[in-house]
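Note that one protein chain is taken out, while the other chains of the complex remain in position.
The chains carry the letters A, B and C, assigned in the order they are written, with residues numbered from 1 in each.
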Amino acid sequence: MDFTLSPQLQEFQLQLRDFLREHVYPIEKHFDETRFRELLPDLEKARARVKERGWWAPALPKELGGMGLSLLDFATVSEELGRSPLGHYVFNCQAPDISTMELLHVHATAEQKERYLQPLAQGEIRSCFGMTEPDYPGSNPVWMGTVARRDGDDYVLNGRKWFCSSADGATFSLVMAQTDPEGADVHKRASLFLVPTDTPGWRLVRNLPVMGLAGQDWPSHAEIALEDCRVPATSMLAGLGQGFALAQQRLGPGRIHHTMRWIGIAERAFELSCQRAVFRQLSPGKTLADESTVQHWVADMRADIESARLLVMRTAWRLEHLGSKEAALDVSLIKFSTAAMLGRVLDRAVQIHGGLGLLDDLPLAFWYRHERGARIYDGTDEVHRASAGRRILKSWK
Amino acid sequence: MDFTLSPQLQEFQLQLRDFLREHVYPIEKHFDETRFRELLPDLEKARARVKERGWWAPALPKELGGMGLSLLDFATVSEELGRSPLGHYVFNCQAPDISTMELLHVHATAEQKERYLQPLAQGEIRSCFGMTEPDYPGSNPVWMGTVARRDGDDYVLNGRKWFCSSADGATFSLVMAQTDPEGADVHKRASLFLVPTDTPGWRLVRNLPVMGLAGQDWPSHAEIALEDCRVPATSMLAGLGQGFALAQQRLGPGRIHHTMRWIGIAERAFELSCQRAVFRQLSPGKTLADESTVQHWVADMRADIESARLLVMRTAWRLEHLGSKEAALDVSLIKFSTAAMLGRVLDRAVQIHGGLGLLDDLPLAFWYRHERGARIYDGTDEVHRASAGRRILKSWK
Amino acid sequence: MDFTLSPQLQEFQLQLRDFLREHVYPIEKHFDETRFRELLPDLEKARARVKERGWWAPALPKELGGMGLSLLDFATVSEELGRSPLGHYVFNCQAPDISTMELLHVHATAEQKERYLQPLAQGEIRSCFGMTEPDYPGSNPVWMGTVARRDGDDYVLNGRKWFCSSADGATFSLVMAQTDPEGADVHKRASLFLVPTDTPGWRLVRNLPVMGLAGQDWPSHAEIALEDCRVPATSMLAGLGQGFALAQQRLGPGRIHHTMRWIGIAERAFELSCQRAVFRQLSPGKTLADESTVQHWVADMRADIESARLLVMRTAWRLEHLGSKEAALDVSLIKFSTAAMLGRVLDRAVQIHGGLGLLDDLPLAFWYRHERGARIYDGTDEVHRASAGRRILKSWK
Partner (left out) sequence: MDFTLSPQLQEFQLQLRDFLREHVYPIEKHFDETRFRELLPDLEKARARVKERGWWAPALPKELGGMGLSLLDFATVSEELGRSPLGHYVFNCQAPDISTMELLHVHATAEQKERYLQPLAQGEIRSCFGMTEPDYPGSNPVWMGTVARRDGDDYVLNGRKWFCSSADGATFSLVMAQTDPEGADVHKRASLFLVPTDTPGWRLVRNLPVMGLAGQDWPSHAEIALEDCRVPATSMLAGLGQGFALAQQRLGPGRIHHTMRWIGIAERAFELSCQRAVFRQLSPGKTLADESTVQHWVADMRADIESARLLVMRTAWRLEHLGSKEAALDVSLIKFSTAAMLGRVLDRAVQIHGGLGLLDDLPLAFWYRHERGARIYDGTDEVHRASAGRRILKSWK
């Protein structure tokens, strides 16, 4: 088990860092999730540069126009891109599209691939994923209210979803719905449907106001109503009752992407903190960096980030080499422990910056409020800790 | 030392709670710091109701039209009003005006009182306080860049302030500036000036974008430029070199107001958490409240809030009965320890709510991001912990 | 609700502090739970001095030779005595005897009082309490293995107890045993028996080795076997099935005694830490007290202790004035939150002392290891947090 970086990957990492500083950080300065569309022209230019360099869609297979990186190599790329809130978007490996692409690549029909996967892989359209519901707990993935009723060659969907990220402006959605609400096997009750967003009955109720801001376009999280929303039966992905299995399958690599992105955030927050500490004078000639409290924090942050990264990398290695079943415990462990690390690091970074840490002049405040969700989305801390704990304890019985 | 509540105060507390539920929570639902002005008509109606009931400006002396409550009694009122982000505003005891009024009441000239204090006390105008500067650390109150140069009968101010809360729409500002930048006694270098905001050279550079949002009107924090801003020498409050002393004096009771407001926030967050826990089903028939983890959190929050309140109340008692010098240590202790309690409670409340905790559908998300500042403004945790620690250790030498 | 100290009590507090410094700290230096009996002559002298001053058994009613202090006043005395591991013993208000005396005072027959309560109140004998069992969880007080079978005019007890504190050298024990193991009302299954330790079948298996040391005499915790141990039916206290009720009754005030004792420990640890910080030089002329980290810790400890004490004092007030039912939630809250405070303070105190903090040259190391139990005995943190949480949440349903 060797999850250290190859020389090529190390070089790529540095190239990415430079690229972000030169081409993404300048856009980042104007990043505002409520006016994201104003940035699109600049973002398109940056995306064109990425394509020129042959770095487009690093996680996608080459036949889809991507770099075809392994999960392990992409982990490092995801960290690097995570240093900016816009990094993944510029490289077309942003959530939720990256997971949608992975899923369609395996489970879509030829027609679906042509119509949805290709343009998605090219960055021409966007997608969203409708799973969580306002009236049902995200912690119980087999209990939901959305129902898809068979009607001739169609399914008719009714229900309500929320935290449907990036629905605003998406061309299509993947929607989880119960096809056998009373089924004996609770894990087979739901199926997954590909539903274009212009289907009658698919309605974006609102972009959710998250921590003060209802975003727009890609950086947004919608509430969606499905009202007698009719789709052909061929819209179902991977067969009847496969919804839960597909959602689980989607989450494994997704959690590597997320946790490595968080580590990228933590690294940037650390970098900003060190820069601030050596710059900010407390009195003539004495800087924050001379305070033992700040020294302690910097050391804590460093140890925290380093050990979190090692654990994620090892998990990526195991996921890639041993498969998702063998790595299930590892995936749960990194989900909650990396999110906790991120919370600690961001909190310290804000405190080191004082008032400036609260301002949008730096990306810290965005992350502080937006990544509070890291301990909630894709399974709360509590869900993962309980699940990991049970899995461990079972082996001691 | 008895800081328990009189029966009258207990009754008033319940009346306030009902009043907020009936008249303030409905406005709170539409609270958005970026469009605060849209709420002003509704807020004026609520203020009129407060005046009718004789509850206007509870912390102000009766001769200024207030209720004349003691600091200790107002502490409880401040907690109660803190349950809504709009509570203090509706009762005209919001920061920074409440502290400005207290200061002008003691130190303003008759003319200043008539022109500024009276309308402030009536809620007809607003004020702001310019102390912190972008290029100097807030932790060092005797080191600043703003200078007031004597010129005949005037002073000419130059410098830059930020986190000048509520400057947007304020009629006047109090501005701290060095009048003797090289003075041997560093605590006598600065003086405090009353500067109308329409004075030439007084410029609102921007409303700072705090945690995603540049607010508006009262809920805003501005960056201010003073560019050859000329005021008559009579604008100086309480004499040459008194700036530092006035700022300190202002902070003592101000910290009681803030910490009790935080306790009110914590109580509301607790209330929302309990309501959510008994309502939210995890599976048919089983609620969040049945989870031992949630039970533990609720117990922790309860103990945390209770002990924080007792410490603040005792500090208020000591401040009122023994004076600010005797209570200086207590004031530092409650500043950082109550802010820490607030952070813990809000974090738990968000987690109990899951995705909903991130949404502006409830005030939790507002507080989560906005009150991150509680550990920074009016002296960071580190400033207060070091100051309290030194004060204690000195007594053991 | 006024739980502040009367002038008399404040004076008594100072007298106690002086008394401990003069007469108890010197013995404390030689305190070693494994050779406690060697200290008995010195302890007897100190006890004689206490009696002379009229301070004997401060928590006991005057008719039993005590001071007859209220629970609230005794709380302060318990804190003061807690500053030494020997404080309570010297004043004859040590656990478990103090709770036994309170219980016998209410529930013993005249004969039992004469034979057991009187000499106990005089400090001539000692007692122990057999409740927890090695094979049953302490968290479930209605589930136990010890059974008392009726046999004519006698009961015959069989079972095993542990953490039976101070059993070594005790004259009698109170033993909880099931008298109706299958009873429908689980809270009525057990009864409480007064069992002299010389009763055939009562056997001290071992003094438990706690954190490295099996103590001796009073500072010890035994495992007890009851093997066909026969006692007359009159040994049952307060009637059939009253065991659980008596145990609960015993715990309320007992938790005030314990938590205030912990606060006394925390205060002594704080005092030692401050003394060490100003004394210990890190380099010529620079002491630990000059380190901002140490200043922060000292401030944290101060805030932590102060707020914990206020919460306990309020609970004592409520217990005394409103009764144990009204104060049940408060009692749970202080149990776990004060124990947590104690853990934090002791950990910091050890760290401030460095290597010296690990040595028995100071009482810190004794408390660090011995009071780890504070989060376990008389109900673990988890039992109290869950119980408090449920109680709170029930009121929101």
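The rule is simple: a contact is a pair of C-beta atoms (placed from the backbone, for glycine too) under 8 Å apart; a residue touches a chain by one contact, two chains touch by 3 or more.
Bear in mind that the values here come from a model prediction, so they are computed numbers and not experimental data.
Residue in contact with the omitted chain (choice from C:M211, C:L240 or C:L322): C:M211. When the whole complex is considered, the residue among A:L192, A:A277, A:V345 or A:L358 that touches the unshown chain is A:A277. Only one of the listed residues, C:D73, C:E102 or C:D381, touches the absent chain: C:D381.
Although one chain is not drawn, the whole complex shows that of B:E102, B:E291, B:E320 or B:E371 it is B:E291 that touches it.
In the full complex, subunit B touches the hidden chain at residues 291-293, 296.
In the full complex, subunit A touches the hidden chain at residues 1-2, 4, 274-275, 277-278, 289, 292, 294-300, 302-304, 306-308, 310-311, 314, 329, 332-334, 336-337, 382, 384-390, 392-393, 396-397. Against the chain not shown here, subunit C presents residues 33, 132, 134, 137-140, 143, 162-163, 208-213, 280-284, 291, 293, 350-351, 354-361, 365-366, 368-369, 372-373, 375-377, 380-382.
The rule is short, and it goes like this: only the chains that are shown with their structure count from here on.
Centroids of subunit A and subunit C (each the mean of its C-alpha atoms) stand 52 Å apart.
Rounded to whole angstrom units, the spacing between the C-alpha centres of subunit B and subunit C is 43. Centroids of subunit A and subunit B (each the mean of its C-alpha atoms) stand 37 Å apart. Chain contacts: subunit C has residues 292, 296 touching two or more partner chains.
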